[in-house]
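Only one protein chain is missing from this complex, and each of the others stays in its spot.
Each chain carries a letter (A and B) given by its place in the written order, and its residues are counted from 1.
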Amino acid sequence: MLEPLQDEFMRRALAEVTMIGVAAGMLGCWVILYRLSYAAESLAHSIFPGLVLAALAGLPLIVGGIPGILVAALAIAAASRIPGVSREVAIGVVVTTLFGLGVLLALSPDSPPGIQEILFGDILGPSDADLIAAVAMAAAVGGVLLLLHGRLLAGGFDPGAARSLGVSPGIVEAALLALLGVAIVVAVQGLGNLLVVAAFVGPAAAARRLTERIAPMICLAVAIAVLAGFAGLYLSYYAGTAGGASVALAIVALYLLSLPLGRLVSARQGKRAPAGATIA
Amino acid sequence: MLEPFQLPFVQRGLIEVLLLAVPAGLLGTWIVLRGLAFFSHAVGTATFPGLVLADGLGFAAPLGAFGAAVAFSTGATALRGRRSGQDAVVALVLVACLAAGVILASDVFGSGANVETLLFGSLLLVDRADLLLAAAAAAATLLANLLIGQHWLRAGFDPTLAGSTGPSQRIFDAVLLGLVALATVAALTVVGALLVAALFVVPAITARLLTERLLSWQLLSVGLVALEGTVGLWLSVKTNAPPGATIACVAGATFALVAMVRGLAGGVAVA
Partner (left out) sequence: MRSEALIEASGLAVGYDGEAAISAVDFSLAPGERMALLGPNGGGKTTLLRALLGELRPLAGQLRVGARCATVPQTERSQLDYPVSALDVAAMGALSRLPWWRRPGRRERAVASEALHKVGLGDLAQETFGKLSGGQRQRVLIARSLVQDAQILLLDEPFSGLDRPSSEGLEALVDSLAAERRGVMIATHDLEQARRWDSVLCLNRTQVAAGPPEEVLDLAVLEATYGGAIVELPGSDSRAILPPHHH
């Protein structure tokens, strides 16, 4: 059981998933509460060309990720404003085009291979810079979320009343998206741009099934995220499966586990099963 | 400049794209009207593990893909009634499909190199079976559009309006979803599992910017798919990049161009 811990690569990977797990677990609760799952997924997909450009230039992924998110967000906003173009379609157009562009850049003959690492992550290969970034990101995201906790809660549960409480739901949502962007860009190194959304959605959705109060939900989400990270890495170590994908599957497995568990929990508490009706 | 089209595999790809223009263009208008953009993208993504399985176990790719597509469609339809947590669940399902596909490809079957082909398409793999499938999808779409397109329109415009005394609206909608799944599977070889929207969504919304009537929208949509597909193919051969990616770029650029020209020509945009 402790054998993987003796491996240098595994130790670094475990450290990274812990950091990502903390940030993604906390942030994920708000993503679920504010129904930002679809936005999270689109953000993650649309930074792809930015990441490719950074990789081609030999720079750390973050350098490509941040401008990538800004470009994508602006493009989606611009497209949504065209009459007749719904937000869903705008996202589809922008994300597909950016993805195509990224693939074009990455798979033209004279560029280095490595697209699979960008798509599916390279959890076993974080550099020192990546680890430092992960720690910094987790601290920053965690700090900001704790600071904004009250406002986030007000804005999320009752947007109508929020304004009268001095909270602007629009600004709060924008702040969440900004944090999400930063967190995704850092987490993408380990999980890859196709799978990273699982970390921000799965543990929180699972935690939501198990409790109805926000504070336990956040703690549970973090615990589930880190647990999934460890489980995925252990699976990868012993079965030889791809690291990022294993972590992603572990997250999904824990979510599936939370479905019957959640029903048991609320049955014991004597109320109807949490429908999660207000949270998506 | 036209040398790529002298190559036999490119010619096959061209025929495939032209055949696909019919279902992709037509269904694209319904996808936009009925809010199915994300669904069509998700169906494509969900076929990925099915494709890997088919490739690894040696049975026909379309079967694996269609199986996965049907599984996903039925699951999505079952979920469609309940609003709660839908977004999150679908996102997780797609991630699970991608992760499972990757693990199957690289660790179980050892066919890691194929992942890019399956995700983004390949001209070299278009064979007669693909052409037949595309032709079948085209025929089915044309027929359904003719017979029940009006029900798709009515249900999207005003679900409270009583329909015909025949099959219920649910059946008509199921046919629509089924056709989207079928056409998506037919398009997988060319554009790959992740970029179906390049054929099914982007050209349709581009055409929408140019016309206000349904019939002209449908015709224009089909035409755009054919045009963008052809240019995308040419670009794919020239840059050696997967056709899905090049078609996506061409489609996206066309959309941006049309949107800008329309914005400039229209003066003040009416929101």
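Everything below uses one rule, namely that contacts are C-beta pairs under 8 Å (C-beta built on N, C-alpha and C of every residue); 3 or more make two chains touch, one makes a residue touch a chain.
These numbers come from a predicted model, not from an experiment.
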Taking the full complex into account, find the residue in B:Ala136, B:Leu153 or B:Ala253 that is in contact with the omitted chain. B:Leu153
Missing-chain contacts on chain B, rising order, are 33, 147-151, 153-154, 156-158, 160-167, 208, 211-214, 217
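Here, only the chains that are shown with their structure count from here on.
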How many angstrom lie between the centres of chain A and chain B, each centre taken as the mean Cα position? 27
Tell me, which parts of chain B touch chain A in their complex? 32, 35, 37-38, 41, 83-89, 91-92, 94-96, 98-100, 102-103, 106-107, 112, 115-116, 119-120, 194-195, 197-198, 201-202, 205, 208-209, 239-242, 244-249, 251-253, 255, 259, 263, 269-271
Which residues of chain A touch chain B once you look at their complex with the stated criterion? 32, 35, 37-38, 40-41, 79, 81-86, 88-89, 91-104, 107-109, 115-116, 119-120, 194-195, 197-198, 201-202, 204-205, 208, 239-242, 244-246, 248-249, 251-252, 255, 275-280
